[in-house]
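Only one protein chain is missing from this complex, and each of the others stays in its spot.
Our next item is chain A:
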């Protein structure tokens, strides 16, 4: 793409998207770690990059911070091409996975460090440090050294330090990864509140889907350096666009098959693992006979003793395992084809009759709108 047209594209898109990552590639030797990523993020969005360990999330984040240089591609922030800027010239601050607090400085000095680099006046610095300490509720600890703080307190100091300069973009690398599970859940919403209170555009990286779903407005699923899907948490869960996403986010039943009926408003999929074609109430971009995957979430599958009256979208089987989880139970139903379908049934479903037990013959069923066709 010519320089000017790219610039033009950036200008026009700039109205909606605050940060643009344009075709960014990062190679370490022959190893492509970030593979042609394009991404736009709106102002004041909280965006989460979600992917398993080693998929290149941190590398992408480090390129935004300037710690790594892209092999090719551009990064545009607020209409300005920042690809070639050094880390200390970017209006971007990062909260490191290890927090990376300065061990020889107090909490207040840690927060003031970035402000001092901007040569703010002493009273301005003191005032902003004060406000940041208030924001993260660490006023009492202003004169402690990092090693005198708990993990959760260190995390809040790290956040305050990266927010103090009022960056245009805040980067969080596994922000809660170093905390234990209980503290993590409690901190998730707290962290979102603080970020929203300041009103900063934020990209976070995590391998924890619950963390991403709780905290982010939009999520990007990454695998092997590629961005597979970008959408809201709800869309990603309900309408995954590929097999990886469907399996990565939550639990699902996957059936391999091919298209036997292709209409604008519905398709029918034949799978050897199911007794009759499955009707799905959405069109797909595909052709007759093409191989596809069918994703059916466990909570969308009903279990009953009576044979469904509908002509399709059901199958007979026997109960294998039952995992009782209090509010609901997971039934592992073995179909006649040998395929095991997981069904998550709420406890309230079994008011009139007792829940089926092991080896009891049952029927699993779902509606046109429950299954999702995955074409890749």
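Structural remarks
What we mean here is this: a residue touches a chain if its C-beta (ideal position, glycine included) is under 8 Å from a C-beta of that chain, and two chains touch if they have at least 3 such contacts; residues count from 1.
FYI, contacts and distances are computed from a predicted model.
When the unshown chain is looked up in UniProt, the name that turns up among "Cytochrome c oxidase subunit 1", "Putrescine transport system permease protein", "Carbon monoxide dehydrogenase medium chain" or "Glycosyltransferase involved in cell wall bisynthesis" is "Putrescine transport system permease protein". When the full complex is taken into account, the listed residue touching the unshown chain is A:100, out of A:42, A:100, A:242 or A:335. Touching the missing chain, out of A:23, A:118, A:134 or A:210, is residue A:118.
From the options A:26, A:74 or A:161, the residue with contact to the unseen chain in the full assembly is A:161. Remark: the omitted chain is touched by one listed residue; of A:151, A:346 or A:361 this is A:151. For chain A, the residues touching the chain absent from view are 65-67, 86-88, 92-94, 96-98, 100-104, 113-114, 117-118, 146-151, 154, 161-162, 165.
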